[in-house]
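Heads up, one of the protein chains got dropped from this complex, but the rest are sitting where they should.
Chains here go by letter, A, B and C, matching the order in which they are written, and residues are numbered from 1 within each.
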Amino acid sequence: MVLPQADLAQYANNGGMSAVRLVEVVDRPLNLEVMQAAVRDDRAGAVVTFSGDVRNHDHGKSVDRLTYEGHPSAGDVLQQVAESIAAEFDLIALAVAHRVGDLAVGDAALIAIVSSAHRDVAFAACTALVDRTKELLPVWKHQVFADGTDEWVNCA
Amino acid sequence: MVLPQADLAQYANNGGMSAVRLVEVVDRPLNLEVMQAAVRDDRAGAVVTFSGDVRNHDHGKSVDRLTYEGHPSAGDVLQQVAESIAAEFDLIALAVAHRVGDLAVGDAALIAIVSSAHRDVAFAACTALVDRTKELLPVWKHQVFADGTDEWVNCA
Amino acid sequence: MPDTSTVDVHLFAAARAAVGESSVTAQAGTLTAVLDELCERFPSFVAVRPRCSYLLNEIACTDAQAAVVAGSRIDVLPPFAGG
Partner (left out) sequence: MPDTSTVDVHLFAAARAAVGESSVTAQAGTLTAVLDELCERFPSFVAVRPRCSYLLNEIACTDAQAAVVAGSRIDVLPPFAGG
């Protein structure tokens, strides 16, 4: 799918070797240890990891469970997002994964890891990776609340 | 030790329940899994982890090994730093640990983890926790290079 | 043989919930004409339509008057909510 190409073009700014080590959109639990192992590199002084987990509440209501649905292009889009971040920041390694399917409270929906020689770059790149994934990844969240109501997030 | 009290006073701004779950300065490998487990909380939507690892290079020279030395007050100071961050940001949980003694390339020297309901707060708090730890923690780094030279970092 | 006067519309998330199907066929025409047809057939889609973005044969399409020729594929994408 080419949906985000126009959006992504503004971010790419070099043609260096890519730091992208692992990108996946998967229907199973995300494995933080495997992802952290994938970015391990003796040149890295700073590793920043973001884990976006299912909260037990939203808009003041108690969340029972939720489902993420992905568009068939989600894996390709996440790869493009990862490459755009790797092109923009001076990174050593990057790994990003989004889970789809049924998740329970506490489960990780999105894990993003970057490493760099320096911490300021690593923090900035990880923040941008998460922001851009949320902006461009064609994934949807359906929440079911403890009171039996439900919603498609951002579409209520 | 009361060294950083004056520096820390400016940061404390509320008397809420502390999110601090784990603080340690230890002479053994840091355990990322144990620390991530310590901050687990169903209210948390965003967990940001920083790992400061021993790089294989510095100032363009190849690093062979290094030693961190801590002042006896380091544990107390790190506790104060952790409490100051917990008071300043709307966090759910926080864990921070610094290793002392002999480290090899790739070993984690500092691990800082924060969780919050929202990612912007978690990124800002983790960045501040790392910055403040580096500023105030009475710990010193002695690097030995592959060429046999050595240095006390920041004191050359 | 496929019907040579229709297009395939694939619906996701809230759009699928509104229509009740993950894909439907509609008459070829313009993007806006296809969406008008969906609104007529599936009144719940009226509220979702303005929030969605659209792919025409896998390429983002923001031109309501774009020609949607027979055999085309349209993807109806509600606002993303990953992470």
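Convention: a residue touches a chain if its C-beta (ideal position, glycine included) is under 8 Å from a C-beta of that chain, and two chains touch if they have at least 3 such contacts.
Computed from a prediction, not measured in an experiment: that's the story for all the values here.
**Q** Check the whole complex and report which displayed chains the hidden chain contacts.
**A** B
**Q** Spell out the interface residues on chain B facing the chain that's missing from view.
**A** Interface with the chain not displayed, on the chain B side: 1-4, 6, 52, 68-69, 71, 73, 98, 109-110, 130, 133-142, 152-155.
The definition used in the following text is that only the chains that are shown with their structure count from here on.
**Q** Let me have the rounded angstrom distance from the C-alpha centre of chain B over to the C-alpha centre of chain C, please.
**A** The separation of the two C-alpha centroids amounts to 51 Å.
**Q** Give the residues of chain C touching no fewer than two other chains, as numbers and ranges.
**A** Residue numbers touching two or more other chains: 83.
**Q** For chain B, jot down the residues that touch at least 2 other chains.
**A** Chain B, residues with two or more chain partners: 119.
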